[in-house]
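Everything below concerns the one structure shown next.
The other protein chains are all here in position, but one chain of the complex has been omitted.
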Amino acid sequence: MAPPREPLIFHASRPGRGATDQWPREPGGAISIPEGLLRSRPPALPEVSELDAVRHFTRLSQLNFSVDTHFYPLGSCTMKYNPKACNALAMLPAFLARHPLAPESRGQGVLACLHELQGMLGEVTGMQAVALGPMAGAQGEFAGVAMILAHHRARGEFARREIIVPEAAHGTNPATARLCGAVVREIPVGADGDVDLEALRAAVGAGTAGIMLTNPSTLGVFERRILQVAEIVHAAGGLLYYDGANLNAIVGRVRPADMGFDVVHVNLHKTFSTPHGGGGPGAGAIGVAETLAPYLPIPIVGREGERYRWLTERDLPLSIGRLSAFMGNVGVLLRAYVYMRLLGREGLSRVAEHAALNANYLLARLVRAGFEAAYPGRRASHELIVTLRREAREQRVTAMDFAKRLLDYGMHAPTTYFPLLVPECLLIEPTETESKETLDAFVAAMVSIEREAREDPERVRRAPHTLPVRRLDDVRAAKRLDLAWTPDGRTADPPR
Amino acid sequence: MAPPREPLIFHASRPGRGATDQWPREPGGAISIPEGLLRSRPPALPEVSELDAVRHFTRLSQLNFSVDTHFYPLGSCTMKYNPKACNALAMLPAFLARHPLAPESRGQGVLACLHELQGMLGEVTGMQAVALGPMAGAQGEFAGVAMILAHHRARGEFARREIIVPEAAHGTNPATARLCGAVVREIPVGADGDVDLEALRAAVGAGTAGIMLTNPSTLGVFERRILQVAEIVHAAGGLLYYDGANLNAIVGRVRPADMGFDVVHVNLHKTFSTPHGGGGPGAGAIGVAETLAPYLPIPIVGREGERYRWLTERDLPLSIGRLSAFMGNVGVLLRAYVYMRLLGREGLSRVAEHAALNANYLLARLVRAGFEAAYPGRRASHELIVTLRREAREQRVTAMDFAKRLLDYGMHAPTTYFPLLVPECLLIEPTETESKETLDAFVAAMVSIEREAREDPERVRRAPHTLPVRRLDDVRAAKRLDLAWTPDGRTADPPR
Amino acid sequence: MAFIPHTAADVEAMLAVIGARSIEQLFEEIPPDLRSRPLAGIPQALNEMEITRLMSRRAATDRVALSFLGAGAYEHHIPAAVWALATRGEFYSSYTPYQAEASQGTLQATYEFQSMIASLTGMQVANASLYDGASALAEALLMAARIRRRPESRRVLVPRAVHPHYRAVARCITSHQGLRLEEVAYDAATGRTLVEALEPYDGEDLAAVAIQQPNFFGVLEDVDGLAEWAGRRGIPLVAIVNPISLALLRPPGEWLAGADVVVGEGQPLGIPLSSGGPYLGFMATRLEHVRQMPGRIAGRTLDLAGDEGFTLTLQAREQHIRRDRATSNICTNQGLMVTAATVYLSLMGPQGLRRVAESCHVRAGELVSALTGIPGVRAAFTGPRFHEAVLQLDRPVEPVLAALERRDILGGLDLAADYPELGHALLVCATETKTRSDIEDFAAALGAVLEARTAA
Partner (left out) sequence: MAFIPHTAADVEAMLAVIGARSIEQLFEEIPPDLRSRPLAGIPQALNEMEITRLMSRRAATDRVALSFLGAGAYEHHIPAAVWALATRGEFYSSYTPYQAEASQGTLQATYEFQSMIASLTGMQVANASLYDGASALAEALLMAARIRRRPESRRVLVPRAVHPHYRAVARCITSHQGLRLEEVAYDAATGRTLVEALEPYDGEDLAAVAIQQPNFFGVLEDVDGLAEWAGRRGIPLVAIVNPISLALLRPPGEWLAGADVVVGEGQPLGIPLSSGGPYLGFMATRLEHVRQMPGRIAGRTLDLAGDEGFTLTLQAREQHIRRDRATSNICTNQGLMVTAATVYLSLMGPQGLRRVAESCHVRAGELVSALTGIPGVRAAFTGPRFHEAVLQLDRPVEPVLAALERRDILGGLDLAADYPELGHALLVCATETKTRSDIEDFAAALGAVLEARTAA
């Protein structure tokens, strides 16, 4: 239904046109700014009517796949249903209108929600203290590693600058460690998907600051010897960081603190269902054990009797500091708060159960249908990996080809080529909010594509066929850079 | 992008599934209703998750053409842009939560808006008094005709029971007259689109209650001898009813009262841009000259000093009565109020100008492109009619075929086969909110279809080709009635 | 200019194509002396920022209270998804689905709505909406009279226990067709319409009998008895029902003699109170009567390729085809409300809707207990109730309501004007939105108000 393409909004622009009801009146006063500081040419923003803009963005939206329109089993991303109530309630006018520097007396409502959210996340992770400021998982990781380093420094252990990460780790883990000035040490993972304990033992030492792990790992399996991992790292004087991106697999079933982790971030935009918004915003709340609590990033919401207030440097002099101009992504936090209250104690413990049920069901059915599990014999966590290396070898139809062809079947593709460890992999995360019927339809599509791969491989290799664009040339995109439209028709030049 | 079809929601239903967060808790009390009054089998509502429902209706929505996504030049319907602000402000929580029987002290905000809206509609129509209750144009017509009849009855003129309508009138006019117990007398329209004055003179008499007219007429031209029409009818003792569906053509340029009309309804969902919502709701506010004011339908908003209050039977003992349980479509009225305030005095007088500019431009371009104007030599009003009788004769490609093929070009079709008077007609109403570029694209599409009609008529006759469904069989729909899904798989049977 | 995209250059170019010197010239067919002066009475334009501020201020003055008002409009929980979906531009800004191929979204939703209403009411077919419950009653009576096929039958029995505004609307709309509404008394003890009250009309020439279940007092009628009375005599029966109650109550299609036409107010199905509208009149009937039904109907059919799709059907009943012989003059209906109600019913499902109905009923029972525990307050009727009840106070209701309002409680509807025979009567309602503590708060406030005034 959506037109195959939508022209750039700039093409609808006509000099003098505009959504004039959105403009303030002529200010009726002089501009007292020195001439030399003023702009000479107006910016090249589109001049369009309100209808032009509404029609343009409505049509653009229809070009997207989304949870609201399609099954979206993107592994490591937890694309579950985002309840409409969470959005509606976070967008109540009084919440939206509140200035971040407004007095606390005019924010007891929102502060109460944030304070309770801190408590609920503490309960879910088993951690002693929680800070909500980090604006995504990666910023939560930054805060966590920075706190680990601050902890070592406070004890005079300046040499502890190594962060161990398993090779399967998400890219943000090593990138964060490096951003924190740490040295990254990768350790291998065994054929069963668990960390190679020997390698870990060999890696730890006096330089060890800590280890970053997610459990279940990005391989879709639970690290069974997690207590031994913790013991090894702790014995070496290091701390354990839990990458909470996979918390959906265990929420209400196991707590990171009980596994021996000292610090954890939680992607609220995954487990707690705040929307991904086509790339963000998220929230990467962070929880810590007692020892790290003094280092938490500010601000935090404190409670004194019946009043809530912001805790800042004054209250937390050892804090690693401030990660955002104000209080991170409050609107996202409110959505997570509403979600957790809607699920409550009972509901939260059903999430992981049904996420696991869906993943294991999908795994079982795909294996029966002839697909190869990357970690046969292992239970899937909330996600699972199949490897299409046989298909790639025999039919020269790759995981990417399967992914693109799935789009034609009206389903978003799973994550491809991550984790890098598994060749031709599809990392599939159905989430607990999808029904058995949807999973069955996915299996049917995979089986059908497998048959196509044998009978008409070119059809799969050239997929998608039914979307507004055919397969896009990524190599060209990176070589002949075109990153911005400009009025003179020339787009950005190729860089040297 | 949208999947070609979406299964019925009933097909997603599974016993025991549900959007449980929407359900109230178990009431915790006994049902004290006699057994015999209770339902034995639950209704066959779907049992689906919230995600199922959201995905279903999101996908369904994408199957629609709409103003927000497509040019929609449906004649007689005034499909202009519906500003988002009108919706957002009418849906402010306090407005939505207000019970219709809440005390006036808790409704001064909404009453103030309605009172001002009455005044603004009076200004635009030139009428003395306005009532906002009618819930659509047709109900406004009912109120108007009922008032005309009440007026005659009050003067003892019980014999005045004939309502004259030109043959080109909208179907609601004769249907309304009949609903009011009046006798409908059709009069012909001349070749130039104006009412046949001789026929009118012949029609009026002692039985004449009034005439229902829209001006410009449904033929897209302005009735030039409107003052003579008024004189003839008034002289015969009848009153003039103005069908305000075409008010967009003249708002701010001519007032129905000045043309001699005694009563007018205004389709707020046309001229004042409240949305059509896929069929409604609308609002058919009604304005009257002094003589008819005592008969207005209740309630009306009155003002006493600084307070607003409802006027009811007690205030208006001669009122024709009540047309809705409460106050008609208040939410629609608020949208119209916001729209009128946004346009203001200046903006409102530009509406008709640019609606006329767009219509006349389209007419000029279509005629130059070889299409036949139904009323050559006449100015278009806010809409225009082309007749495709030549195309129908020569290529056997009908107005309906053109209409369906336009859908493939990404534009909604104009109104077809109305007015019935003009063979193979397309009644085209671009509205003032569309840009020249959009009109040019429409002409290009028409020209292209004309060429197709010559070169590949079957392609046009079998259009549309790119929509979620192919051309639908209306005859079958009426013959083999299938009006409701039922659980046993049988749908409604063919009637005797 | 707000919402007008034309640049000066556009206007010039377009006039050139038209061959006109000015926009003014496009209006040359209008007699010059008719052309209006500026719209002096319309205020100058506000921009969106200004109107937003104005409307927000006005909304703030209409602040929300704890409300026990019902009487035909009911406060229910509305899932956030309902309006998030219904206000999507593709639903919101589309027209009546005349071009079926380009309107499958609206048409399919309508077909699903019809299916749900048919099942709820126990009937075979439903239409795509009428304006509201009251006007739907008027249409139903006219339809019943057509079904009756006796043009001379013009008398219609409508119990006094039917919503007074519904009766007023039905009178206003049907009187022009010569229908005469005759009031059937209710039983002063139970609040029910007794079959005995119909007996005087035995043998009379009636066009229809209407029954409201639950009736205006919240009392459940003996629908089988009343329906049977009409059925035996071949008089079409019109049922007026609350759709929420149908999750619990036997639907009109299953009354001892099934109803011929069922109508009601769809507002409780996810539609905000909104000072009275837009609401949603629904109507269902038996398949045999479908050609007498007013309003649009969506049907399922096949397309050129033999696949299923949806279209408006039986249009020959409607004004745009049949003109003065149409079943009604209705054209624009309450389309968007249909979409909203369909989403609501999909989210609630049979279990959820039943839970809503049960909660309403149980809370209302608790409300009556709590209030009648206050000295000076008693229940007016003994008949079984759904979620409303008439109470009688020991003094005039109006000042009591005013005092409650000052405590931010809307205590119900004063029946003095409509039912003077009931004395100091107050109609109260509780839905699933009321908690036990809300009810206690109301009872405490009412107790305090009555005591204060007694003392004073």
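Order of writing sets the labels: A, B and C. Residues in every chain begin at 1.
Assume contacts are C-beta pairs under 8 Å (C-beta built on N, C-alpha and C of every residue); 3 or more make two chains touch, one makes a residue touch a chain.
Note that this is a predicted model, so its numbers are computed, not measured.
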Omitted chain - touching chains that are shown: A, B, C
Among A:C180, A:A203 or A:L426, residue touching the chain not depicted: A:C180
Residue among A:A131, A:L149, A:A203 or A:V264 that touches the chain left out of view: A:L149
Of A:V67, A:V195 or A:L247, the residue in touch with the unshown chain: A:V67
Touching residues on subunit B - with respect to the absent chain: 14-17, 20-25, 48-52, 54, 58, 83-85, 87-89, 93
Subunit C residues touching the omitted chain (full complex): 48-49, 52, 77, 79-80, 84, 87-89, 432-433
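Heads up, the rule we're going with is that only the chains that are shown with their structure count from here on.
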Most heavily contacting chain pair (counted by C-beta pairs in contact): B-C
Gap in Å, rounded to a whole number, between the CA centres of subunit C and subunit A: 46
Numbers and ranges of subunit C residues touching at least 2 other chains: 1-6, 10, 45, 47-48, 56, 79, 81, 84, 89-90
Set of subunit A residues in contact with two or more other chains: 14, 17, 21, 49-52, 54, 58, 83-85, 93
